[in-house]
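Just one protein chain is left out here, and the rest sit where they should.
Right, chain A next:
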Amino acid sequence: MMQLAVRDQPLLDVDNLVVEYGLGNKTVHAVSGVSLHVARGETLGLVGESGCGKSTLGRAVLQLRRAKSGRVLFDGEDLTAMEGEALRKMRRRVQLIFQDPIASLNPRRRIGDIVAEPLIIAGVKDASERKRRVHEVLSAVGLDPDLVAGRLPHEFSGGQCQRICIARSLVLNPEFIVCDEPVSALDVSIRAQILNLLEEMKTRFGLTLLFIAHDLAVVKAVSDRVAVMYLGRLCEVGPSEQLFAKPAHPYTGLLLEAIPVPDPDVRPVESVAIGEPPSPIAPPSGCRFRTRCPRADQRCSTEMPELREVVPGQFVACHHPLA
């Protein structure tokens, strides 16, 4: 029994995380009590529209932004309680890939140095060892190390820059990577190449991923489970196939309807036009989605819905879930 418990312990376990920003004398409620877990070797997709707190959550997991309250257990250890050397050691095991690949590369540094930087920070002193690692990861992401190591970022396209960012994130042999909209800035053909690359790297290096995006089809392509976020809270979590086949939260249903379908016989649904999300400075009482929800009633404005299991493995925070 004991053994089982250890093996089943998720690599990442986020418990009731709250992250806020001060804005003048106001407070931005960016992440308001989010709990989730990611099993070893799993990819958890995180979707939601712009400003709902996806990046804030990702950054708070990596302790790049400290949470106001809540815990982030990584491999059983609470990162929110860690500081200094202990935290630095832990950070070698977790990495982040950003949305804008070009902006996240220093324009004045050569690709070889950019990719080697995490090794230097981590104290790998042997130059030939560093070079060996850089070559290894550049080849892994499909670039020719001899051709690219000496060049500058502006000589590369967006897709190639994202490959370089992925190489940099792999160079320390991490266990866990937060991918924050890694393909949103790329066009359709390059997007497919990068998604395939991430999947390949995940298998090859035994990675666990938190994959953030606002495109549900992209998220489904790579995720085992998906969490849907709205205005700082989770609406729904479940296995990808199940969640997309039978969304239980009205917001998930809406997101699915809004996806443009590459088929002229499928007329776009006009009913999705229900305005924009409210401000996270003064989020609505009760259910945060109620101002845009077609099913909202009195109870939704007074009582906050908690995540509960509706189908095995599928959790939804809604008083009136879709059947």
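We adopt the following convention: contacts are C-beta pairs under 8 Å (C-beta built on N, C-alpha and C of every residue); 3 or more make two chains touch, one makes a residue touch a chain; residues count from 1.
In this text, contacts and distances are computed from a predicted model.
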item	value
Protein name (UniProt record) of the chain left out of view, among "Acyl-CoA/acyl-ACP dehydrogenase", "Ion-translocating oxidoreductase complex subunit D", "ABC-2 type transport system permease protein" or "ABC transporter ATP-binding protein"	"ABC transporter ATP-binding protein"
Residue among A:A258, A:I281 or A:V311 touching the omitted chain	A:A258
Candidate in contact with the missing chain, chosen from A:R40, A:K68 or A:K220	A:K220
Residue of A:D78, A:D146, A:D187 or A:D297 in touch with the missing chain, whole complex considered	A:D187
Option touching the unshown chain, where A:N106, A:S139, A:S157 or A:S285 are the choices	A:S157
Hidden partner interface residues of chain A, rising order	49-51, 157-159, 186-193, 195-196, 199, 214-218, 220-224, 240-241, 244, 254-270, 272-273, 275-276
